[in-house]
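One protein chain omitted, others in place.
After this line comes chain A, so read on.
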């Protein structure tokens, strides 16, 4: 998957902002966006979560969820062996059911990218063409507390090692202090670092870490800021901070993506990550996507789940649908 080039992204941002993306212009623009009706947002999210999805629709949803998962391991204790077993699971989630779809990508720390690429071998590719991407978290994940040079080196190294997608974190401290220009420039610089020598570019997911942004208004502003700066995806959380992904926050980000699409005709992806552990929850997200931006967003280059334990629950539900009886944790792999 190749993202849009920085030139067009910057031109688009300049056109929307009507000026250079400095603190003052961005502040004027982001604070000019109407505030979020928190009660309305949460009610809308709760209402979308009450849909009853049964039998054939549920089977479709479960398969679609698997094909949208970024199978993730982001632990200090990760080893090349653990990454290899993650890749094996990504390629063949349920060995007893050969028809099980593959996940969209594996998501690892930057230093694990070579092992993931090696383990994937021929399966490494664009999830839209049936391959599995390698996503790497970069820019001093999860805190984002380091200098820009280190963040860019982190990113460039992962891209050089073969990462197709970069999950960067924004500088929440700078964002909350109102230094929007700095955050914008950092995202734009990381986007530039995603370029490969052949002119293509790794896709950039911008992690807002909504659990640290405190208010819905901030989430909406950070979403706009990240999209303006050239993010191909906006992602809720690192998974290291509670609360992580919630349905209202994801709905809010989807609304921003919808508004941006209406404004510019450009499609940006959304990735809720952290805390989505059950098929039931994941189906609520599918409903929310379909009802907010439309079903065409339910494809790997526009929507992802950042998850690890979700996959096993989806496999259990799949087994239940196939066999007619409840399955158990003994029938899926231990991760």
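Please note the rule applied: a contact is a pair of C-beta atoms (placed from the backbone, for glycine too) under 8 Å apart; a residue touches a chain by one contact, two chains touch by 3 or more; residues count from 1.
Just so it is clear, contacts and distances are computed from a predicted model.
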Worksheet item: The hidden chain: which UniProt name fits, "Putrescine transport system permease protein", "Integral membrane protein", "Aldehyde dehydrogenase family protein" or "Sodium:solute symporter family protein"?
Response: "Aldehyde dehydrogenase family protein"
Response to the item:
On chain A, the omitted chain is touched by residues 319, 324-331
